Every structure is written in C-alpha cells, then in structure tokens.
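The structure under discussion is supplied below as structure tokens; questions concerning it will follow.
One chain of protein is taken out of this complex; the other chains stay put.
And then subunit A:
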Amino acid sequence: MCKPDQYHSLYKHHFLSPELRDLLRNARSAVIQVSDRLRRFSLDPIMARLVLSLITLLILQSVWVTIAFESKHVEEFSEELLLKPLPDRKVLAHFHFENRAPPSNSHGRHHHLFPKAISQLVQKFRVKEMELSFTQGRWNHEHWGGFDPLSSMNAKPVGVELWAEFDVPQSQVDTSWKNLTHALSGLFCASINFLESSTSYAAPTWGFGVNSDKLRYGSLPREAVCTENLTPWLKLLPCRDRDGISALMNRPSVYRGFYHSQRLHLSTVESGEEGLGSGIMLEQTLTVVLQPDSISGEANIQPSWSLSSLFGRNIVGRCVLAKSSNVYLQLEGLPSHELKNVDPETEADKFWKNAEFELSLKPDRILREINSFLYMFDIDKSSDREPFDLGLTWKLPSKWSCQQAPLHSTRFLMGSGNERGAIAILLKATESQEKLSGEDLTNGRCTIKANIFQIFPWYVKVYYHTLQIFVDQQQKPGSEVLKKINVSPSTDKVSSGMMEMMLELPCEVKSAAISIEYDKGFLHIDEYPPDANQGFDIPSALISFPNHHASLDFKEELSKSPLLSKFKEKSLVRSYTEVLLVPLTTPDFSMPYNVITITCTVFALYFGSLLNVLRRRIGEEERYLKSQAGKRTGKLKQLLSRLKAKIRGRPIEEAPSSSTESQTEVQSSVFSSKLLFKIILVAGAAAAWQYFSTDK
C-alpha cells in the first residue's frame, strides 16, 4: 500500500505539467515580494495581511483558470469494475480501465497519465487500432451469455490473440506487423514474436468484422498466460495495482478462476484539427469468472459473496489519478422481473434490500435496462477505516438464464490416424433464436447470417473442394447456403491458409454443419516443438453474426461512464470456437546421422555397381587371370601361349577354348554378384540393428 506522502509526490510529479509548476513557483515568489514591499512601506499589519490575501487569491484564481483551460486537452483516466452473478453459481468481475491521451502537436512525447510505451508504439508503427488479449480458460457461451456486449467483446480465444490495423502504405503493413509483434513481445513478456512469421498470421478481408486491407490477425493458442503477463499490463495503469479498483487483483484469486482474459484495446482518435496529431484511447480490461466459496447450506440458493471473499482484498480508496472510479453490479433475469413495477422514487430501498437478495451497501444510483438492473457505487467514500466491501447475499433460490447468440458453435476433428482428417464446425440453434429471428427479413425470407473466419496452419493442408455443408442433417449445395466465400490457401512453410465464409441460413434452422477435409503435413525435424508428440493447435475459428448486434439499452440518462457508454454502443455478436489439437506424425528425432549414412550408402551402391558393370572388360580380366594361372603352372606353358598369341596376331588372341572362358566368366560374374549381395546383406544387417537399438 502507498503512503499518503507518496500520493502527494505522485500527484505532484504526474498531474502537474512543468508549465503549471513554473507558474505556481512564480506566483509564490511574487507573493513573497509583495509582502516584503508592504512591510517596507510599514503599513498596518492587518491591512497588509488583507492585501496579501487578496493578491494570493488573485494569483490562485489565475492558476485555476489555467488548469481549467488545460483540462480540455488533458489526459483522462477512469477505472470501473462490473460485477455480475452468473446463472451457474459463479461471479463475473470485469475490470475496465480507460486512458485517453488527447491529440497534441508535441507528438505525445510528454505524458502525465498515459503510458509512454504505448504511445511510442502507436507513433512508431502507425497503429490505427489494435487489440491484444491474453486468455486462459474458455468462455461458457451457454451459461455466461453470448448476446451481450460483455461477452461479444471479452470472450476471447485461448492463448494470445492479436490483431492490428495500420495506417501505413499497403507494402509496409507486414513490416509494421512484424515490428509490432516484437515490441509487444518485449512489453508483455510473452512469445508474441512468434506471430512474426508469415505462417502464423493472416490478413482477413471481411470475415473478421473489420473491413480493411491493412488488418493483420494472428493468434497463439498454446501460449500460457500467467502473472508475468499481468504485471506488465498493470504497469500501464497510473496507479498500477497499488490503489483503487486494481488493488483487488490479488494474483492467487484472479488465477484461481475459471476464466480470465486480459485485454488491451488501443485506438487512435483523429482530432480533425490541422496541425494536431491524433489522440490515443487505451482500453484495458480484465475479465475473470470466479467461484465464490459457498457458505450457505442450501444447494439451490445462489452463493452469497463479497469483494473480500472473492478477491481476498478490499477496495481502500480510489486511485486519485482517476477521473471516475465506479463499481457496478449487474443483476440479470429474475430480480428485475419482480422489481419492474417498483417505483424508484419512493421505494428505492426495495431495489437493494428485498426478500430475495440483499446488498451490503446502498447503491448510489440504479440504472434500469431491458433485461437487467445496474447498481452503481461510487468508491470515493471508502477509506482505510471503512473499506469498500460490496457483498451480495441471496435469501431465496433464484434461477435465470443469459441471453444467447442465435447459433451456438462448436468445432471438432473427424477421422483417425496421422495421415488425414476433417474439420467440422457445427452450429446449433439456441433458445434465443426465435426471439431474434424476426428482425432480419431479406427478400421476404427470414435468414440468419453467420460469418466464419478460420486460419489454418500450413501443416493442415485443407482441400477446399471437399467443403460440405449440411443444414438440418441434409447436405446442401454450396450455392444455396454459402453466400460468400474467400479462401487463401496455405503455402508450405511460407504462409498460413485462411478461410472466410458467409452462410445464410433459414431462421428455423435447427443445426448447420460444415466439414472440410485436410491432409496432415510432414515437417522437417527442426520444425517440431520440443514436445512434438503433444500435437499442434489449430487456432479458434471466429463465428460472427453480421446482422445481430448486442447492446445494453438503458432507460435512464447515463453519466459519463466509459464502460457503460461502451456497452450502449452496438457491438457485433461473435463467438470463438474451441482450439483443436491435431497430432502430427513425428520422424525419429534421434536418427539424422543414420538416415544420412544409410541413404548415402544406397546411393554409393547404385553409382558404384552400375559404373562397375559399365566399365568392366571381361576379356582383360580373363587374360590377367590366365597369366596368373600360367605363372602358377609353369613358365614354359606361359611362354608357349605367348608365342602362340604372337603368331596368331591380336584379334585371334581373344579366342581361347570356349569352355574355360565361359567358366571363368561365370566365376567372375558370380564373384561380383556375391560381392553385391554381401554389401546388401551388411547394409540390411546394419539397418536392422539400428532399428532394434533405437527402439530400446
């Protein structure tokens, strides 16, 4: 925890610009000078004090005016926390921090609140918009909701996901992307730099939801997310996790959850003014789903919880640098049903203290939405003595369900063996479909549009011509259901494949499935990760519904809350599928030398024996053998034969008795083939021995 004097210095260093500080210093010296002069004139001390206070007041006022003037272009930071009990006895906590840097002509060299690292990133790589998320666990679309802004923005695929849009010429986008991945990798202690290689990222055109040709998307499903990634993320906050809402982030309790996703969204805001650069908006969110320790005996009563029981910590005071720091509690479903008719003016207490549940603190404001109630708490009043510890106690069993996306998506692998297989994406109708379906009527036909965006690593060699679409378990031709498809096939070891398709399904659809076959690739021995037999991950597919948008519709006028205004905006309904694990065949990693030597032996055998056959001269060999034999039998015979040869002349020399020659010929060729056989035998024995020795 920080001490008060630390706050002071923090305040001093961060909040006041150098110009202001100079101004204050000048004002102070002016006051001292004036008081000196007054003393010299030996005026009445009371009078003098009066004049002095007047001057001080004047100066202070001028300072105040300067501050007020500057505040238009000052950086703003706000911290918010949304708590939401989930139907499956869990609690969702969504931390939202927003940091805005106004457009300035100083090119963001100087910042008071805004993290310098991020602004440098934006300046250097000309990032227009970027989102980076670290996720562990999978969002449960059935129980935790799939049709609200919270889930469509914060339900992220496992591991690291990064997308960025750049403001550079088309030819430089890839370079910027590569540099950005390296910078982020260093900034967040993660292996984001693996996204640098062209085999791991893709350039979606329309399937991702953002239509831009300068967009790059990549994800690392294998990346493990832990405190080492959270700490640098917290460092970007002005109060870090020392104070304010972020003080709740107790590492053990955060990582004990079922799901946690830390997200960093960054977008540049064009100022529109000449000469001024663009402002940056940095949005940092952390979404955790926690299981409160159930104290109540009854099984069907939702567990009661408080902040201290969930996180093991309390909120003690706000982050003084934050413009606003609020805590919201969202109650969905059943409670709102009964409270709909309650008059907020007269029976305000009933909203937070009724027969069904009770809040430990009185909300500062209650906001009503169509399906839910939002209780707003200001944590300004909390202090060391009186910490802000919001609690929810359930008295009666209650049941409700979250709104779901029109189609629930799952993805799975088919086939066995390490040679080939098929990927299938199954879209199943959910309960909420009927409610939603009436809205999008096109050509007099009620349809649901679904975009599927999928990246395939190159070692999953997809045969796009095998794409099959089944609607309600009946195969449909592509032209009927498939409205748009964009494919960029993968190139071995060069680029990953990408598939974007838009399905147009009838509203009454019960299930739709697409399947696509693939061959598994065979990698070079160096391309396998250390644990090669675990398999390779295929990144999540993104299913989005372009005709469906999620937003919270508040009845009351909203205060200036970044979180709530974010929720009020219409956001595309999207969901990520599971990560698939594809086992690939492995070569024998211990074999390179053996393979090289054995293969080269075979080649030597080929070359040597064939050349031997070609250059062989049987006649000369026979002559040599005969001369050897002659040496043994005696010199006389040899001399005789030589004499005979001389008499007969050269051509006739080659005609000795046929029987002996054929015999020797047969002998020699048998000898050569025997040799050949022996070589093969030895090679075979060596190979066999190698197998046995390596298997052991």
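Basically, contacts are C-beta pairs under 8 Å (C-beta built on N, C-alpha and C of every residue); 3 or more make two chains touch, one makes a residue touch a chain; residues count from 1.
By our rule, contacts and distances are computed from a predicted model.
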item: Undisplayed chain, where the name is taken from the UniProt record, one of "GPI transamidase subunit PIG-U", "Autophagy-related protein 101", "LALA0S09e05446g1_1" or "AP-4 complex subunit epsilon"; value: "GPI transamidase subunit PIG-U"
item: Touch with the omitted chain, as defined above, among A:Thr175, A:Asn300 or A:Asn418; value: A:Asn418
item: Residue, one of A:Thr175, A:Asn211 or A:Thr586, that touches the chain absent here; value: A:Thr586
item: Residue in contact with the excluded chain [from A:Val602, A:Leu639 or A:Ala685]; value: A:Val602
item: Subunit A residues touching the omitted chain (full complex); value: 416-420, 458, 461, 463-465, 485, 487-493, 497, 519, 521-526, 585-588, 591-592, 595-596, 598-599, 602-603, 605-607, 609-611, 613-616, 618, 654-655, 658, 661-662, 665, 669, 672-673, 676, 680, 683-684, 687-688, 690-691, 694-695
